[in-house]
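Accompanying notes for the structure given below.
Of the protein chains in this complex, one is absent; all others appear in place.
So, subunit A:
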Amino acid sequence: MRHRSAIAATALAVAGALLAGCGGSGDSGSGKSTVTMWTYPVIADDKQNHAYWDEQVAAFEKANPKNDVKVEIFPWANRDEALTTALAGGKGPDVAYLIPDQVPKYAPNIEPFDRYMTPAAKQAYRPAAIQAATVDGKLMDAPLLMSTEPLVCNKKVFDAVGETRYPTTWDELLAMAPEFKAKGYDITTYNGDATGSLNISFYPLLWEAGGDVFSKDGKSVTFDSPAGVKALTFLKKLVDGGYVEKAPITKTSPNIEQTRIAQNKVACSWQHLPGDVQQYWGKENVHVVGQFKDVKQVGYGTVGGLSIFKKAGDKDAAAKWINFVTAKAQMDAYDKKAGFFSPLAGNDLYADDPVMSAMEKTLDQVDVGPLVPKARDVMGVLAPEIQAALIGKKSPEDALRDAAKEAKFMTG
């Protein structure tokens, strides 16, 4: 009898203990407010990245004894899954690093930053940076850095071919392609990985041809326009002519080490940054041509910024922290360590570095990509259709038409 009671009590205790494990944690109630920020390896070196943020946190907490800051650094991979899950579970951060590609999706959860940024601070930014951070007329983040992806060429390859001019337009690139092919080089490369962003791969061509992804109101897609067909036909000419490596067209997340870019067999690319290629090409062989051109001269670039979420416990403290790290001195140090550019107007950081300085000059010709909530969804249907066209399963017209048909279910 006593034995059975003991068994029952044990079972109940185990059940209780297991269920207790499902409960949430409480507030420490220390009287201080804590701002939690999620960021990523923007400074690629993990040690330097941690050291930078540790230093900023210490300086901020010293100046603001009532505020604690906790910076959590997550890997780039699956960052949206982690953020979405945390926000859905009510355990999200107060502040996060976002790029324009992500902002429209999170916009309903973001506290507009307008009231936390002084007019003078706003005025100091490049107009392109503020525009990229604005959704429906509201400032969604405080810009922290800018990037640009112009056409970069490998001088070593040009020397080997005996070519002294660099291509600046589609026609020039196509005209040079056979000469490079004859000597065993690819004139360019196209990474069509469907998990990657079309902002980097196909959209620059679409913009250069005079087209755009969405209509002005963002409610329908326009990539199947004659400009879109022209851009995809240009790419197909490169593939069909054997002027680009075939594997990256469909390969998922190809390692750069395994591509012809790393083997010094590719002349130019609009999908690689000097930082990606200089260890293979040598910094002295990186030649920044500028944004590529067909009817328009434009390329992809992004603006990384810090946003406050609506569920932040202490929004004023979060804004204070953001304003602290986006002050010019802090931001300049961060941008230089990370190898990015300043979003502040006329603030050139790399006057003594010819490659970075040439990159910096292209900042006003960047497009950050469509700022509409369905932008990523549309990439999901367009990227496989581009692959289908490039591997010869469909014509450029049919591929874009089919993608537009599929996108219609997303845009409504």
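The working rule: contacts are C-beta pairs under 8 Å (C-beta built on N, C-alpha and C of every residue); 3 or more make two chains touch, one makes a residue touch a chain; residues count from 1.
As a working rule, contacts and distances are computed from a predicted model.
**Student:** Missing chain's UniProt protein name, "YtkA-like domain-containing protein", "Acetolactate synthase 2 small subunit", "L-lactate dehydrogenase complex protein LldF" or "Sugar ABC transporter permease"?
**Tutor:** Looking only at the record, the undisplayed chain corresponds to "Sugar ABC transporter permease".
**Student:** Of A:D94, A:D186 or A:E385, which residue touches the hidden chain?
**Tutor:** A:E385
**Student:** If I consider the whole complex, including the chain that's not displayed, which of A:T84, A:T233, A:N323 or A:S395 touches that chain?
**Tutor:** Once the missing chain is taken into account, the touching residue is A:T84.
**Student:** Touch as defined at the start, partner being the missing chain; which of A:K70, A:K91, A:K138 or A:K405 qualifies?
**Tutor:** With A:K70, A:K91, A:K138 or A:K405 as choices, the missing chain is touched by A:K405.
**Student:** Which parts of subunit A are in contact with the chain that was left out?
**Tutor:** So the residues of subunit A touching the missing chain come out as 4, 7-8, 11-12, 14-15, 18-19, 22, 80-81, 84-85, 87-88, 90, 105-106, 108-109, 193-195, 247, 249-253, 310-311, 374, 376-377, 380-381, 384-385, 387-388, 391, 393, 402, 405-406, 409-410.
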